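Quick one: the structure is below, and I'll ask about it shortly.
Missing here: one protein chain of the complex. Every other protein chain is in place.
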Amino acid sequence: MKYEVVMGLETHAELNTVSKLFCGCSTKFGSEPNTQACPICLGLPGVLPVMNERAFEHSLKAAIALNCEIGRFASFDRKNYYYPDLPKNYQISQSYFNIGNNGYVDIVVKGKKKRIDIHNVHLEEEAGKLIHPEKSDDDYSLVDFNRAGVPLLEIVTEPDMRSIEEVESYMQILRNILLYIGVSDCKMQEGSLRFEASISLCEKGAKVYGNRVEIKNLNSMKAVLKVLAYEISRQGDLLDKGKEVLMETRLWDEVNAVSRRMRTKEEAHDYRYFPEPDLVPVWIDQKWIDETKKTIPELPVNKRQRFVKEYLISDYDAGVLTEDIFLADYFEACVKLARNSSKELSNWIINDVLRELNERKINIQEFTVTPKMLVELIKEKSTVGNAIAKEVFIEMVNTGKNAQSIINEKNLAQLSDVDELNTITANVIEKNPKAVEDYKRGKKNALAFLIGQTMKMTKGKANPKILTEILKEKITTGPK
Amino acid sequence: MDIGLKEIEYIANLSRIALTDEEKKTFKKQLANILDYIKKLNELDTDTVEPMAYATDLKNVFRKEELTPSLSRQKILNLSPSNVNGFFKVPKVIE
Partner (left out) sequence: MLLHELTASKVRERITKREVTAQEVVEELLEWINLKEPLIKTYLCLDEDGALSKAKEIDEKLSNGNKVGLLAGVPIAIKDNMCTAGVKTTCASKILENFIPPYDAFVVKRIKDEDAIIIGKTNLDEFAMGSSTENSAFQITRNPWDIDCIPGGSSGGSAAAVSADMAFMALGSDTGGSVRQPASFCGDVGLKPTYGRVSRYGLIAFASSLDQIGPITKDVLDTALLLQVISGHDNFDSTCAALDVPNYISDIDRLDDVLKIGVPREFFGEGLNTEIKSALMDALKIYEANGAKLVDLSLPHCEYAVATYYIIATAEASSNLARYDGVRYGHRSRLSSDSNIVDMYSQTRAEGFGNEVKRRILLGNYALSTGYYEAYYLKASKVRNLIKNDFEDAFKKVDCIICPTCPTPAFKIGERVTEPLEMYLSDIYTIPANLAGIPGISIPCGFTSAGLPIGMQILGKYFDERKLLKMAKLFENETDFHLKRPKLNQQV
């Protein structure tokens, strides 16, 4: 690749408040159209906005978690543009005094840490939803204002990303941070987390960036990655041919896997920002910042590093466990109870717990098996064996009962009684003389066959260690 | 202060107001007149003056995060010039 790729990202995250930013209408997703609207969020003549306190607190929390500088005050501005989903034809946003400026997010790509600078973090109101009829000859569009006025956090990076992998890592880490601090549910399928990307190409080492292309309304991380890969090759081809890359806004066409120019004329983004006279500034003192800091938990990157160091698990495992703060909490609760089997716990959670969660499409907070129950099961494993333990685990998930009572009820305790095992193995040896002969002649596989036969007869309950010893002894010493 | 026809057309488009040629001419003249008067402000040196963005000294005014009832959909749609199936209907928007 002879070009350097320069990318930046704007992220829009709906804040998870129950009511809208400037009125008391519900923010619930998926309701009947225009059932969550009132004079204020419809922009009726004469209405005024009053700021939702929690939305502001969430924004401040995010700005602090993203290492932003917090100014003495934040204020709001009007961004003026016409669009049918924008009730007042201006959006209350921030331009001159954002909640946060000059922050950063540390990302990790191929084990290497890189710092992505955040230009600003600001709070604004969400627009409504525009629906285009399916038939292309229908000459109208439809508007639903349920979403209009939902609080929206915008996080703008500097053009700091140089590879698709960096963009991917940034998106994942940013999403995790927002989830960790509990300000957004980041549900991409509901549009509560969206991206806009900017990308330009220039010769390696060039001092001036190339013409910037912006891509709007990317509703999934996959779409971001796809469109950027597409643009890298499209712009690269243009430059190869000595053509100019136009400065423009493009849309990602998911169906045809191409980006295309936006057809709407935008009068060169003349948004005519000016201070919103219907709101007053919000002054932020050190005490408020300090108190907010206290509510921010250990962030994913730090937690991951600590897990590796403290619990001696792999970086990959630590990554999986820290992807969800509640999963990480679950793991730590288990470790605390079990004291030292952190590696084994991590395996159980990553393999078995996550599998069950995925299958049942639930999250860890809804999981029936508590950390205490899981730790007890793992203790029982030494008496019931691995295979039975896995079986008991499924039963625990299904019934919510603890390991001990399932083992007792189903009589799953391991068969370790030497006398009983003696009788059974004698029986097995008698019935399989060929295998016994084979083993004597040095065929190691034959022993495994005999163990298998014994297991079959005990329905898997035989303690494999004791069983193996008894079999070996019986064969070598011969029948008495 | 002169203001060109192109500028009038640019602002009219920003304002989403269709103007006839006659109106463009009239507004061009009137706006130029008013802007001429406004030029008066340049007599003042304001380099060190803070702008006054708000008419009050109020700060940190919030509402508590709580739900209040929305308007009934029927009431909302009754206000509208055109609606269908619970939606507001507008001429086709091309992206």
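Just so it is clear, A and B label the chains in written order, and each chain counts residues from 1 on its own.
Quick note on the criterion: a contact is a pair of C-beta atoms (placed from the backbone, for glycine too) under 8 Å apart; a residue touches a chain by one contact, two chains touch by 3 or more.
Since this is a predicted model, take the numbers as computed values, not measurements.
Asks: Touched by the hidden chain, which of the shown chains?
Replies: So, spelled out: the chain left out of view touches A, B.
Asks: For the full complex, which residue in A:237, A:278, A:437 or A:473 touches the chain that was left out?
Replies: In the complete complex, the chain left out is touched by residue A:278.
Asks: Footprint of the hidden chain on chain A, which residues?
Replies: Given the touch definition above, chain A has residues 39, 42-51, 78, 80, 82, 84, 87-90, 139, 141, 143, 145, 265, 268, 270, 272-274, 277-280 touching the missing chain.
Asks: Please identify, in ascending order, the residues of chain B that touch the omitted chain?
Replies: 3, 7-8, 10-19, 23, 27, 30-31, 33-35, 37-38, 40-44, 46, 49-56, 58, 61, 63, 71, 75, 79-82, 88, 90-94
Just so we're on the same page, only the chains that are shown with their structure count from here on.
Asks: Quick one: in the complex, what on chain B touches chain A?
Replies: These residues of chain B touch chain A: 10, 13-14, 16, 53-56, 58-71, 73, 76-77, 79, 84-95.
Asks: Going by the contact rule set out above, which residues of chain A touch chain B in the complex?
Replies: 17-19, 23-26, 32-39, 42, 44, 50-56, 73, 75, 82-84, 130-132, 138-145, 251, 262-264, 267, 270, 272, 275, 277, 279-283
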